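Heads up, one of the protein chains got dropped from this complex, but the rest are sitting where they should.
Presenting chain A:
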Amino acid sequence: MNHAAYSALETTLAAPVITQGPPDIDYGLLSPMLVIFAAGVLGVLAEAFVPRARRRVTQLVLALGAVLLAFVLTVSLVGALPADGAGIVVAFATVAVDRPTLFLQGTILVLALASLLLIAEHGQEESSFAAQAAAVPGSEEEREHVLAGSQHTEVYPLVLFALLGMLLFPAANDFLTMFIALEVMSLPLYLLCGLARRRRLFSQEAAVKYFLLGAFSSAFFLFGIALVYGYAGSVNFADVAEAVAGGGAGVIANGEPLLLAGIALAGVGLLFKVGAVPFHNWKPDVYQGAPTPITALMASCTLVAAFGALLRVFYVPFGGSVWEWRPMMWVVAILTMVAAAVIAVTQRDIKRLLAYSSVVHAGFILTAVIAASPEGLAGAMFYLAAYGFTTVGAFAVVTLVRSREGGGEAGDLTQWAGLGRTSPVLAGALGLFLLAFAGIPLTSGFIGKFAVFEAAVAAGATPLVVIGVLSSAVTAFFYVRIIVLMFFAEPAEEGPRVLRPGGPTGVVIAVGVAATVFLGVYPGPVLDTMLPQPAEAEVAGEAPTDMFAR
């Protein structure tokens, strides 16, 4: 497999290097990713050279500064895009910088900033990360490290590398770049998942599970790429799209099965990353086992990145074979919405419940993918942004509610009883997030749902939308159950300790609340200015794929 990939790499990259002379790369357009990459490398160096006492502060400043700078650069790039076309393809057409890319990258960066603030929340009790990951859980060595106050500042560069992968994933303009982005994103995440401070064996088990299943899905994805390459003779999205439109481009006779198998296998890889049923099994275990700040990072940023990639792959290279992949997506979307909603009803642990809820929401977004229209793209992107903020806020609340014994997070829902009486503000914030998840109007979740369902109805997928709203009603049941528990139940005898939100966590919750309300009450600016206008696209007679640079 590796051999196949490398030979594909040679064929695609070798030709332009020879014919076009020295590489001409527009570094400006890549600057957000370069900044994150540089900060990650500097972070590794800081681990080696900065004294232990100052490492945490150094890493934190470096990481936050890099993410902020990258965000500013991303915003400034919006103006650099050509006014007429969709965007620009850079670095030998391996990276596409267009409006969807910039919107998704900006979203990922803001959400990553929020997640970093959660990761940075410290203090002996509050930290979510293991003192020394290499020590055997429960051993004398671990105890020494805990007492000595050791901490893993490597977390920050790891997050930055993962972030680099997430930024590149939705921007990749050929299959190999996309695969590399996938791995750059995933490998640090596998590691980060195993770093939980409490219930460490559980956390390590989650990491191993995630790694093994993730490796499988990567393999599927790679195999899919190989088949598509066999069909189209190229891994570049524009070339593949052309080959698909032209029925094989003369590379291979009767290559249709190759393409279909390629679409299916590449789809499996991507659907695994977004956590669609039946490729969702890792999500509950990993979300529950991972340190909660990392769960927040995965539930928001990774989901946005993965859907960005999914949208690009199914709209650009496979955009010409909508009729082939749509039935497959229908089945996956229906399974995802129905099965995950039903399973979620039985969950007793808040993090597992949020994991299944994330699976259901992935199903809702898939209905927009199926639309294969500018409205679908815009709706999915809005949904991702809205969902990302809400979910980061929800996990921020989860980090603050600790059980009486051991100081770990109070995962079991019975411990949350009466929280609305003991900590009304915190419970109110979580209540708002849950209402947004349930899609109640005047929250961002409703506008998001409206956007994706509207796109699906316009594309003729009304039965899918009916199933979607029915499973919404089921999801409302378990969201509401938590609200009932928090506000209407008597506080439990051995109720949780609720930590006072420190500065960073408080900021994250406040930002989550603000974004949830703002995007719900006044979504106009985001919908209109940041997303491509479908009206204009229609006037110009553009196909949906022209929303992307090619």
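Simple rule for what comes next: a contact is a pair of C-beta atoms (placed from the backbone, for glycine too) under 8 Å apart; a residue touches a chain by one contact, two chains touch by 3 or more; residues count from 1.
Quick note on the criterion: contacts and distances are computed from a predicted model.
The subunit not displayed here is recorded in UniProt as "NADH dehydrogenase subunit M", chosen from "MoxR family ATPase", "TctA family transporter", "NADH dehydrogenase subunit M" or "ABC-2 type transport system permease protein".
Among the residues A:F202, A:F216, A:W330 or A:F487, only A:F487 touches the chain that is left out of the figure. Remark: the omitted chain is touched by one listed residue; of A:T107, A:S234, A:S358 or A:S472 this is A:S472.
Within the entire complex, the positions of chain A that touch the omitted partner chain are 378, 421, 435, 438-442, 446-447, 449-451, 453-454, 457-458, 462, 465-466, 469-470, 472-473, 476-477, 480-481, 484, 487-489, 522-524, 527-528, 533-534.
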